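Note that one protein chain is taken out, while the other chains of the complex remain in position.
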Amino acid sequence: MNSLQSQGFAPIVSHLKKDGSEWTVKEKLLLGLSPKEYWAVQLRNPFNWVLWVIYAVGLPILVGRFIYGLGWVTHSSYDYPWGLFLGWGLFTMVPLSASGFMMGTTVELFGRKDFKPLERLGLLNGLLGYLFAVMFLQVDLGQPWRLIYPMFVSLGPAAVLFLVAWHVATYLSCQVAELVPAFAEWMNFPKAKQFIKKIVLGLTVAGIILSTLHQGALGALFTYAPGKVHPLWYSSSFQWFQFFVSAVFAGLSMLIVVSTLSKWFMRWRCDETYLNNLSKLTLGLAKGASLALITYLVIRIIGIAHDNDWQYLATGWGAWFMFEMVVGVILPLIFYTMAVRNSNASLARFSAFLAVFGLALNRLNTALITFNWQLYQEIPHWREVVIVVTVYATYIVVYRAILARMPILYTWKENK
Amino acid sequence: MKKLHRRSFLKGGLAGGAAIAAVGTSKHAEAAGSFGGYPDSMGVLVDLTKCVGCRTCEAACNKEQGLPAPDKSFDDPSVFEEKREGGLPRRTTEKAYTVVQKYDVPGREHPLFRKVQCNHCNEPACLTSCFVNAYKKTPEGAVMYDHTVCVGCRTCMVACPFYIPAYSYSSAINPVVKKCIMCYDTRLKFGKPPACVEACPQEVMTFGKRKDLLKMAHQRISDKPGAYVDHVYGETEVGGTAWMYLSDVPFDKIGYDTHLGDQPIISYVKEFLTIVPMVLTIWPALFTGFHLLSNRKEALKNEDTKS
Partner (left out) sequence: MGGRKKTLMGMAALMLLTAPTGAQSWAADGPGTVELGSLANHYSAVTFDHAMHVGVATSCADCHHHTTGLAPTDPNCVRCHKAGAQAQSVSCKDCHSDKRFSPEDLEKTGGNPQLYHKGKLGLKGAYHQKCLGCHTTMGGPTGCQDCHARNDQGDAFFHSGKYAPAPKASGGHGGGH
């Protein structure tokens, strides 16, 4: 599409065509191209070839999971009840999607209107991350059709997961509402947009509450397994806070990552305001992320001191812990700080990739790698890996499809 | 039932946590001590020194619970040499609610056999971690599981400090948690001992009120000095369990986790649970306040332009 733009293609930015007539929904869906042109573009894109290969292998296996059961796609481990579906799909995707509540807070609550160009991307990143976390959950649950049981059929309100379930569900609705304006502009439903505008403050405050609690709750889930998670990754007092603070830098870093990717691969869709402000805003996000990183680093150290786990640092697990801390926390912290000082957006972007890696490593360490550290190491079944890749690929496809159409990276021009 | 209030309190707190849903209001908003178990609940005292590894208990469990046929006969001692992942001995599975493990202890004349099944905790981790309330601790002492509401999140398996609940991964339509229920439906609720206890030829297991068993256990230890390690495993572990063990070999040498501590698992989660109502009540005011502060200049400007 970037090359198409250089040949004179102009993407849709308002309801009206150049000749003054309105775009139909079908035309909007096809990005203003003729069906033939549209599919030609899709076929030309090498990334789509990769996707087709993933789907060719992954879809049958995904379907097989629901026909033959979890035993067919996982090792059916009783010792490791949670595998990659939750380790990656829930525990990693949710913190990486914390951008939604943070951009909402920054722009709507603290009145930092200068972050407006990135607000919708942050919200969308949040919404899709949560949506696909639920998808991953649906793949993992033994009886996914009972997903609503904790809400309406049999309530276990004293459980941490009850809180996660309720909060993710309500927060998803919150995020859908927050993104209604983008959809309303694109579909030309001005009333919906005005309604959301009235309640946006309430939605944002709700978003902070729900996010604080469920991001923390994901950490608190592991406090049910005090002997199973390695002491260096476990803290009964601070686990929830560690998960919450790391979600802050992870959400901001993920936002830098997706904004960078969109700048590279979807430049045709970005408008001038977005592109011109991006470097400055990236540094703003970097500043926030570095503050969260230093808080996180300190609270991890306090966690170790509080439980007096120092002796574990000298073991092999200690070395692995140091790797996570240096590569996933300290280096991004240093690079972010340098980037902010020298106004070097490229360095901030590099640092963001590192921080996202660090977050993923931390969650996988907690949920899978150091889990049952006194027993043995579970290596996920290959079908489990294939399903994770397939669902994540779908996440990317949906993400890309929305970015290409709705006013996320560009500002909609209203009819005058 | 006074002692139950603390859990009701937690429920109340978290029900508030789901404020938007406005579900279940708490009647008892008082914090009380830890739940020490129902006063007359039953238990089983397992004397490991008596077990000869005949696996009759496994056969009895299989029959009583209507479990699928085993992979090997119940009189086949070769299962003791089987290793699961990580070189670990057999554990409970979806087809076996109880298994006997064999430990060759250096210096001990004969191998030690250890029966593994659900310990039926006083304050079970599986119960407190379940978000659909599928678990129930009956006054008789059994920890029951309701398969009709289970969603299959398997948090109970993560939470169980004894690695007991298994899951029928093989089923696509109706996978459920599989674990010992102390023969509640068929025996315990009629005052009868679990099938394994009754079947054991050696009377390795003594069935009775938990409080009586505890006295008996300590008496046995003091009656035969040197015959037992001076510890009743399960008396205090994770808040106490209905199944308790006597051994002549230190428990950590025969696969027992001796670092579980005396607190029920839920106590490790409490620090988070206490912040839930705080965040719910403080955040709205706090952040609305921030909003007003940060937009004060703008608001003032608007006032000026109006006047």
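Chains: A and B, in written order; residue numbering restarts at 1 for each.
One rule holds in what follows: a contact is a pair of C-beta atoms (placed from the backbone, for glycine too) under 8 Å apart; a residue touches a chain by one contact, two chains touch by 3 or more.
Given the structure is predicted, the values throughout are model-derived calculations rather than measurements.
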item	value
Contact with the hidden chain (one of B:48, B:96, B:153 or B:177)	B:96
Option touching the unshown chain, where B:209, B:253 or B:270 are the choices	B:209
Residue among B:108, B:253 or B:270 touching the omitted chain	B:108
Residues of subunit B (touch criterion as defined above) contacting the omitted chain	50, 52, 54, 56, 59-60, 62-63, 69-76, 82-86, 88-93, 96, 108-110, 166, 190-193, 197-198, 200-203, 206-209, 212, 216, 219-220, 223-224, 226-227, 248
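What we mean here is this: only the chains that are shown with their structure count from here on.
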item	value
Centroid distance [mean C-alpha coordinates] between subunit B and subunit A, Å	34
Complex contact set, residues of subunit A against subunit B	66-71, 74, 76-79, 81-82, 105, 108-111, 140-144, 146-147, 149-151, 153-167, 170, 201, 204-206, 208-209, 212-213, 216-217, 219-221, 223-228, 236-237, 239-240, 375-378
Residue numbers on subunit B that touch subunit A, as the complex places them	7, 10-11, 14-15, 17-18, 20-21, 23-24, 85-88, 91-93, 125, 128-134, 146, 149-155, 157-159, 161, 163, 165-167, 169-176, 257, 259-261, 265-266, 268-269, 271-273, 275-276, 279-280, 283-284, 287-288, 290-291, 294-295, 298
